[in-house]
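One structure, as structure tokens, below. Some questions next.
Here the complex is missing one protein chain, while the rest keep their positions.
Just so it is clear, A, B and C label the chains in written order, and each chain counts residues from 1 on its own.
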Amino acid sequence: MNPINSIAEIRSLFPVLNEQVNGKQLVYLDNAATTQKPISVIDALQSYYLHDNANIHRSAHTLASRATEQFESTRELLQTFINAKESAECIFTKGVTESINLVAASYGKLVLKAGDEVLLTEMEHHSNLVPWQRICAETGAVLKFIPIQTDGSIDLEAALAIINPKVKIVSVVWVSNALGTINPIATIIEAAHAIGAKVMIDAAQAASHFKIDVQALDCDFMAISSHKLYGPTGLGVLYGKRELLEAMPPYQSGGEMIKEVFLTHSTYNELPYKFEAGTPNIAAVIAFKMALQFVTDIGHETIAVHEKSLYDAFLLGIQQSSFNKIKLIGTNPHKIAVQSFEVVGMHHFDVGMLLDASGIAVRTGHHCTQPLMRKFGIEGTVRASFAIYNTAQEIDYFLAALQKICDRIK
Amino acid sequence: MNPINSIAEIRSLFPVLNEQVNGKQLVYLDNAATTQKPISVIDALQSYYLHDNANIHRSAHTLASRATEQFESTRELLQTFINAKESAECIFTKGVTESINLVAASYGKLVLKAGDEVLLTEMEHHSNLVPWQRICAETGAVLKFIPIQTDGSIDLEAALAIINPKVKIVSVVWVSNALGTINPIATIIEAAHAIGAKVMIDAAQAASHFKIDVQALDCDFMAISSHKLYGPTGLGVLYGKRELLEAMPPYQSGGEMIKEVFLTHSTYNELPYKFEAGTPNIAAVIAFKMALQFVTDIGHETIAVHEKSLYDAFLLGIQQSSFNKIKLIGTNPHKIAVQSFEVVGMHHFDVGMLLDASGIAVRTGHHCTQPLMRKFGIEGTVRASFAIYNTAQEIDYFLAALQKICDRIK
Amino acid sequence: MKTINDIQDEIIADFSLFEDDMESKLFYLMDIGKKLAPMDPAHQSPEFIIKGCMSKVWVYPIFNEGSLQFEADSNTEITKGLVALLVKIWNNRTPAEILQTDLYFITQIGMGSMIGSQRSNGFAGMIQQMKIYANAFQNHN
Partner (left out) sequence: MKTINDIQDEIIADFSLFEDDMESKLFYLMDIGKKLAPMDPAHQSPEFIIKGCMSKVWVYPIFNEGSLQFEADSNTEITKGLVALLVKIWNNRTPAEILQTDLYFITQIGMGSMIGSQRSNGFAGMIQQMKIYANAFQNHN
């Protein structure tokens, strides 16, 4: 494939960007919730159902072989994409939420004993919090939290102080979905490993923004969602180190994950199948390859540079004095192109609906991070999140719409 | 929509049926593994990604509203499709496998104590066996099995004898995927309820063949897979009675399934969301509506009549004397249009590959029912399974190809 | 006294000035909300919150001499505008009138499209709850 050269060219790959919303051209700034999909992904889904649809594995007919080969080739590309040692360390799940539930239920139950500690941060998405609450309640382990500072960054000193030999599992969000903050996970992983804990990384927000290298990071587990990485819905990835995955009991059970089944007992299949019970989301897996290819073709550097330019333009605009009604939430500069804010004097839901009236899609609410919102003493925010296909003009339009809203307030 | 009148018309809705395989026209007889998808389903997937893609619920912008409304409208149609009391009793999962895992893990763990019994049949798919093995191992409950007879039907007398007050859960496949046998679930449900047990029905194979009425059946849980019901991959349904679902603890946890989250504890959302943690398979749910619509438009009666005519033609053909090398597995006449068989003197894998050389897709192997195969003293079978879009000519072609294979055997 | 439909028609006429300008409609709704009579804080309790609405909306019914009055409030301005419209239409009506109303103004002012499922469930929830109150008082008589 040719390298993709201009943002206009990239936009042309996303037909949805031409949608009209309330009579206005759509400006999609809700990319942290889910990204749009390039046409190559949509075409791959369609092509699968038009030509190759069949259940995979354990079947000898041609359609099944075609589907199986495409399915497994996504796993191969995924291995490269995150630099796993082997493709069998890449397990397909429903999404980040399921990946974390899998690790909490299977690995958590395997290792946690009463008095052990599980360490998270105060900025976790509910998906990286509630599963740990539940496994801790079940095992008697204790949940601890790395505190965050008022600018929305981790208090690293406190983090290093809180990591002690009782900690068995550290599960940390790489990039906060509510704030955009990029966490110092390499340092945390190193400190956790030094006391023998294992580390799970929630890469839901990271994967579309920068290059992942699980071997360089040396994380033990990592969770990714396809739908936030330009891929189809209903699909995620759990990366895990082989020796851990092998030691873990299966999570769900049924077809595909077994080796031998007797009425009274069963033996389990090898990796990655041991963790892939039932018919998987075949079409999504096959199309996800095109999403990985899309990101690879553009290159993470290009993505980072463009997204930063959008973010800088937004920040510059918003910091002008006429915007004194806007209060930014999450001001640490080490972040991706995501900004949460409040419009002082107006509820975030109202701001969201007014922006929508101008065709602008943003997220409003607690962003599945209620404890974090509580920490900031707020109920929710307006969150704008930018992606590779957004443009400087869209930022200007967004700023103008915000200006108009702010002007309305008494 | 107009009623669909002829099989030719129905076939025209399935572009994949025009595929060439090994230079031959595809004859797809692997419908029990997964059905093909009508163009309306494929178009709905495409249309969602081209026009409406957004994360659903908790968001106020237009795309999110459009997506949410379509998503929830599938749930409404589903309610009608299975005649549930309310749509909140229909939970979206990954598939039958996940639906059963959910009930085993959540309801099983809630009610099972050491010495209790869980009752299955000897013909269960691994997905309705291994989850129960595991929850029984965890809780000390005992797995019992309703025996089957040599014709592949349940021994109903033995079933009624084995149902005793120690039984807390009965989980039974409605239609055997390996044999096609339709089980007398109404009788079993009644008997189970009489001693206070709850009943889960694995409707993976039933849903595409006949009308489901969960209220008339009075089953407590039912599992369905979209991909076996003309819908997209990566999606299933768990039906459950409200009072049971409400009593059950959540299964997976994370976004969407919570009400309030604190660092130390959480409260859970109402049904159905309590069991739908994380971003769901939005595109698949939306497109699944078209699959339900497709089946509804044709009508279960029409489907049953046509599939029976195909099956009868196949059975008549295969019973001719020149086919004396074919041994049918599963001969009970109360069945759907599925037939397993052995070609005596040839391994089922070889038969499958030879049929594939003629463009015919069948399933070969143990069909994820190893204990059942062991009961029949075999390793696997060749399985042909027919759907609404198959034709009498395809049956003739299939019979001729089988004839040629049989003729080869010394 | 104007009929329910007179008021609906007035609302439709008012909104028609904005044509397809959704933003102006929302600003206008917010203004309508601001003019809503304040709710007795004692009535702003959890049992009077409308279910299924992302915003918080309280509706408190007062039955007096055969007809209903509603106090209402919301923590968001647009939703408050919406509930204010319902109050305007249904205040001082009999339960029967309320139960018979065909609320055609909603789609006519172009809110059907704007206020998607979550919100429209909320909107639908307000309507439903107000009708439930009407029904209760009708049967009470």
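Note that a residue touches a chain if its C-beta (ideal position, glycine included) is under 8 Å from a C-beta of that chain, and two chains touch if they have at least 3 such contacts.
This structure is a prediction, so every number in the text was calculated from the model and none was measured.
Asks: Based on the whole complex, identify which of A:A60, A:I163 or A:A277 touches the chain you can't see.
Replies: Final answer for the missing-chain contact: A:A60.
Asks: Have a look at B:F210, B:F323, B:F349 or B:Y397 and name the one touching the chain we're not showing.
Replies: Hidden-chain contact among the options goes to B:F349.
Asks: Quickly run down the residues of chain B that touch the omitted chain.
Replies: 22-23, 346-347, 349-350, 353-354, 356-358, 365, 404, 408
Quick note on the criterion: only the chains that are shown with their structure count from here on.
Asks: Cα centroid separation between chain B and chain C, in whole Å?
Replies: Taking the mean C-alpha position of each chain, the two centres sit 45 Å apart.
Asks: Distance between chain A and chain B based on Cα centroids, please, to the nearest Å.
Replies: The answer is 31 Å.
Asks: What parts of chain C, by residue number, touch at least two of the other chains?
Replies: Within chain C, residues 54, 113-114, 119 contact more than one other chain.
Asks: So which stretches of chain B touch two or more other chains?
Replies: In chain B, 58-60, 62, 64 touch at least two other chains.
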